[in-house]
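Down below is the structure, laid out as structure tokens.
Only one protein chain is missing; all other protein chains are in place.
Now for chain A:
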């Protein structure tokens, strides 16, 4: 499982980095989306992988090792919401830039 997830994170990162280095705004947005999936999964993976051990405790909490680490999960939960906000902001900025400059190049002009 670990190996698969690690490879998955790697592939997502590669695709994301490739896209944010592209010249078109839309590519950059998608690249950031992919990159944030990768980072979220990575942060989550810091808490190690456990199957069937959600951090939902009973009336008496068992040993911590019975549950998946809740802390990275809390971090990732907020990260997901924030990355949505970031995507929205970026999208609007890029649309405005497209409206003002007439191109969707990241630098506002098409000259390569």
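Here, contacts are C-beta pairs under 8 Å (C-beta built on N, C-alpha and C of every residue); 3 or more make two chains touch, one makes a residue touch a chain; residues count from 1.
As a working rule, contacts and distances are computed from a predicted model.
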item	value
Chain not displayed: protein name in its UniProt record ("ABC transporter ATP-binding protein", "Na(+)/H(+) antiporter subunit A", "Cysteine desulfurase" or "NADH-quinone oxidoreductase subunit C")	"Na(+)/H(+) antiporter subunit A"
For chain A, residues in touch with the removed chain	1-31, 33-34, 37-38, 40-42, 44-61, 64, 67-71, 73-74, 76-78, 80-89, 91-96, 98-100, 102-104, 106-107, 112
